[in-house]
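Notes for the one structure printed next.
A single protein chain has been omitted from the complex, and every remaining protein chain is retained in its original position.
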Amino acid sequence: MSQINRLNGGQIDTSRSLTFRFDGTRYQGHPGDTLASALMANGVRLMGRSFKYHRPRGVLTSGSEEPNALVELRSGARQEPNTRATTAELFDGLEARSQNRFPSLKFDAMAINDRFSNFLTAGFYYKTFMWPAAFWEKLYEPIIRKAAGLGSLSLQDDPDEYDKGFLHCDLLIVGAGPSGLAAALTAGRSGARVILADEDFAFGGRLNSETFSLGEDAAAEWVARTLAELNALPNVRCMIRTTVIGAFDHGICGAVERVSDHLPVPAPGKPRQILWRIYAKRTLLCAGAIERPIAFENNDRPGIMLAGAMRAYVNRWAATPAQKVAVFTNNDDGHRTAVDLIAKGVNVAAVIDPRPDAPRVADCELLAGAQVTDTSGRLGLKFIEVQLADGSERTIECGALGVSGGWNPNVHMTCHQRGRPVWDAGIAAFVPGDDGPAGLTVAGAADGAFSTHAALTTGASQAAASLEQLGIAAKPVDLPAAEDTPVNLKPFWYVKGGKGRAWLDQQNDVTVKDVKLAHQENFRSVEHLKRYTTLGMATDQGKTSNMGGLAIMAELAGKSIPEVGTTIFRPPYTPVAMGALGGRSRGKHFHPVRETPSHKWATEQGAVFVETGNWLRAQWFPKPGETEWRQSVDREVRAVRGSVGVCDVTTLGKIDVQGTDAAQFLNKVYANAFAKLAVGKTRYGLMLREDGIAMDDGTTARLAEDHFVMTTTTANAVGVYRHLEFVHQCLCPDMDVQLISTTEAWAQYAVAGPNSRKLLQKIVDPEFDISNEGFEFMACREITVCGGLRARLFRISFSGELAYEIAVPTRYGDALIRRLMTAGAEFDVVAYGTEALGVMRIEKGHAAGNELNGTTTALNLGMGRMVSKKKDAIGSTLSEREGLNRDDALALVGFKPQDSSAKVTAGGHLMELGTPVDASHNQGYVTSACYSPILNSSIGIGFLKDGANRMGETLRLVSPLTGSEVQVDVVSAHFVDPKGDRLRA
Amino acid sequence: MSSVPILSTLKETVCVLDLTPLTALGGTTARVDSFDGLRISECPDWALASVAARLGQEPAMASAARAFLGMALPDVARTAEPDPFGVFWIGPDQWMIEAPHDTHESLAAQIKAALGDTASVTEQTDGWVRFDLQGERCHDVLERLCNADTRSMAPGSVTRTRLEHLGCLLIRRPQDDHFSVLGPRSSARSIHHALMTAATSAI
Amino acid sequence: MIINHPLLGPRDSQEFTYLGDASLIDRPDWQAENAVDQFHDYLYLRDNPAGSHRELWFHETGDRSWLVVTRDTTTHEITAVELARDVARARGRSK
């Protein structure tokens, strides 16, 4: 098909042709076209179907506020539903499909809904589909769900990349129409840092769609000249294809730059879109205005569009929706459409204006005092019915109708912080109130100043005013003379008297009748109206529909429009791809990875890694022939308990605590006493929250009188540090204590097992005595290893074996584990992972994250006596509360199945023998369980009511979730070496 | 009260011939990546130590530090570069001092010896990975990564910022278009990936 | 949001971690007769005003200062930012 509706001129490059497909049909367009303009030039009016009634629809607008012409753009994994044809830039090879229709756009079986529209009024679904009860989910809802929705996702992973960034400026100008450009010129020349952003792919705003001249020049020349100057200014950043999506607190705006959406695919390494967070000291909203339709019967047919949009298609894109058109307007501006169309050689059948005194502007028939009462044409407009001033009816043949009910200032962003627009009777529209976001002002049509002259002058003056607040002087700039036509309109919202349907919200199929029904049923607040009828809830969020609904509700309620009020505009200004909001943080890069110092070595060993927070830790080290993880883990445990093993424990948090009050400080943050810990010794510490619940635990070593190194659990390192700073800065500001994290600075390895000392003696420099006497249990010391490398040695044990932790500067961590493994070969040293670590700590009955679950007290953990009553420690007072000290308080105990082949399930609950299995008979739960290769049995630890006094009792461990039940004996949680002989050996 | 450690491992030159250190990215040599107008280099050859003034010792610490560095400690959010050191402010009465690793592997001990009881000193050398960004496109890349306003950051200033979800130090060196990013060492590869992705995206 | 740090100037609130009402500075005396009741009120009860609120923020990815920020909870407008350490001392906290 040729471009039968293509006109001359426009801002398209007709020297080049682009081929594209819509619903499989090939068409041609030109650079500068949108999908909508190109389809229109090719004579295509039907572009979509409505949501509920599946009515045939064409474009209503020429911008991002489009409710009707939504398509699925591209194919495969890049398929993009609900793309506005009016903003999709044409590129060679573009593919688009209509959506929400079956089997085809022209014949949509679901259009049957339109026949039954009388039954499908606002809120009908709340009143039916209730019987029989089960049918809602089984029958009705699936049908409704399938019918609902608009476009479809491919459900393939989005292959494109997205980026994020941060920008800073004195003045952010939103919109690059005449007001935005004048503002940018003013601000740019002042030297201020300026960002000028526009959602369009051409700067100029409405100037691109009008035939105005500015001064002596065509508008396009002034725009080009202005842009050239702005682009040359280093302090001005002009951002095209960039939509400012929201005004957030304190001058922060979000903006989405569509870097590659106009290309078939993004260039390699380049993002599809960028989300910018803009820190603007001042923001000037120059977002223009959005035209509003008039509701009349069957006002939704393809070919019926906003008059200003029609003008834009003709002027900017040299495309007309039909060869013969008409215009229906209640204001002078609508007449311009007729003028411009006639100038382009389009036949304008008539201008219909309900005002009896409508001016004659265009060289065509004027029907003053008339109104459009109905239309016809199944898949596109063919005729309009007009009621003339004298009451007579007339049918006019036309393929398109431009409609203008006036313009609404685009106040969206002024409402993002719940500001309310105010009514301006002069233009019969809401204009920005004075309660908008702090630092944001408005100029031009967005502020109700509709003429080009007013846009230019208010843009310049508001920019200067904003900068003045920042102490930046802006000189007035020379602005070209421009049209200054006053607004002349008579409010006219809908054509009364019709029996059919007149659309307000075209996408959601909300009609005048629906608003009347909502009123009848007492859904009268604007929010009730919106929610009950779905008016304004479509993808355009009511930009073209809300005003009509409000006006009708006001009329029904006998109130003025401002008394009825408006619903709130919420961010984003236009819908934003989720990908852009996610940015680079997805897939493997969702969160940063933390690697341990032995990571490279462990990778070489074929270790299996596990995520522990952001850390990747070796979980176990499979050896050839091991096919089950348990084989590896059992081997590692046996090797440690039998000889020696090495485990990377760098992930434990390390906090350097120094200062003359360091000991006193630790006494405050630990429940147990620390003040008297000897230099060269390490002590286990239990930290409570102020509510008396265990927060964290770990060992803290005293390296000097005024120097401690605290360890925290891996998970709580950040939180504990923050807590310590809180205690220091907010509670004890005069304590001389300095805190800093050193977690990453040291590679730390546990060397555990009966041969651990022998192994360490091979690498610790000989001047250091680490014999049992020279370096007893819980000792710590700064030493050197491997011929002079500074290191720290702690004799602490998580496994219950004779064990040490040795730390060296992280860069030597890789070398150290290699050295340990080489030196340990004679002892058959193993590397062990977190799984074996976990098995050994359960065997030893040490609490870890599963036990320190944020609800357990020191008493629960069997450490009640550690909480010193002789000092003021965080959490000690509230730990005295009755509910935390019940006689039957949960206590940490061990569980061993009576049948050693049975499995203890972590998360299982404990019941007494012979009682019903239900919540009221619950005795406790198992927190951690494992297979102990030492005991040759599954074992667990957990919390049991009054557990300390129930040793030897047999209980049922039930886990209905996993379908298991075993009998377990209550035992001490210290399965291995309960007296601690080994670790002191 | 003594603040002398139970054992000082202060050694002027540490010779650890048979332990090969790795860079934060896991190499034995530092990684360098070049783009048109930007060079991203891993900088492992720096020792770091933090110093924090003891309560009430701030003036004494400042003068001791001046004696040690040959220059006053920098003001809030500023850096100083008394050869061979780099000094940057990291918090109230807290600074980070960097020095060439080859000659100052025991930097913390050296500083502690100089400042005595006026300050708490902590070795930070391997707590951090440092990447230097040099070239006129560094702003274009950094603006994709963190909210620091690098274009208006004065040369010789430092800020802590959030980069790739991580708290990092960003230092603008006195030279034109030269920034250092210091981030948590364990996440060196994630930081490097972010730098590379942003550079590819922006340049 | 932007918090105007008393030392560092305007900083994105994303660099901070929020704790809550600045009354958490006023930790009761553990040796008081009714210490448990006082600690209960201190830890659990809040004014929770719709309006001006003094609250604690920690500059987590910043200089590690705790700040007392005075912010309107209905508009998010921030009218004062102080170092918590200074506030704590002014309210009589010491060691």
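The chains carry the letters A, B and C, assigned in the order they are written, with residues numbered from 1 in each.
Everything that follows uses one rule, which is that a residue touches a chain if its C-beta (ideal position, glycine included) is under 8 Å from a C-beta of that chain, and two chains touch if they have at least 3 such contacts.
Assume contacts and distances are computed from a predicted model.
This complex has a chain not shown, and the name its UniProt record holds, of "ABC transporter permease", "NADH-quinone oxidoreductase subunit H", "Sarcosine oxidase subunit beta" or "Multicomponent Na+:H+ antiporter subunit F", is "Sarcosine oxidase subunit beta".
Contacts of the undisplayed chain with visible chains (whole complex): A, C. Within the whole complex, the absent chain has one touching residue among A:Lys106, A:Arg418 or A:Lys623, and that is A:Arg418.
Across the entire complex, the residue among A:Gly93, A:Gly426, A:Pro960 or A:Gly980 in touch with the chain not shown is A:Pro960.
Within the whole complex, the absent chain has one touching residue among A:Gln156, A:Ser560 or A:Asn949, and that is A:Gln156.
Residues of subunit A in touch with the missing chain: 51, 77-82, 118-119, 121, 124-131, 133, 136-137, 141, 144-146, 148-158, 160, 162, 164, 246, 248-249, 252, 254, 275, 277, 416-418, 513, 517, 520-523, 525, 527-528, 531-532, 534, 538-539, 541, 570-572, 575-579, 581-583, 585-591, 593, 610-612, 689-693, 695, 849-850, 853-855, 878, 881-885, 905-909, 917-919, 922, 925, 927-928, 958-962. By the touch criterion stated above, the residues of subunit C touching the omitted chain are 1, 12-14, 18-21, 36-37, 40-41, 43-50, 53, 55, 71, 73-76.
Note that in this section only the chains that are shown with their structure count from here on.
With centres set at the average Cα position, the gap from subunit B to subunit C is 31 Å. Multi-chain contact residues of subunit A (touching two or more other chains): 279, 661, 734-735. Along subunit B, residues 94, 147, 166 each make contact with two or more other chains. For subunit C in complex with subunit B, the residues that touch the partner chain are 7-8, 12, 14-15, 59-65, 83, 85.
Taken together, the subunit A residues at the contact with subunit C in this complex read 248-252, 279, 417, 438, 661, 664, 690-691, 718, 722, 725-726, 729-735, 872, 876-878, 880-881.
Contact residues on subunit C toward subunit A in their complex (touch as defined above): 1-2, 10, 12, 17, 19, 24-25, 27-28, 30-31, 35-36, 39-40, 43, 56, 58, 60, 64-66, 75-78, 83-85, 88-89, 93-95.
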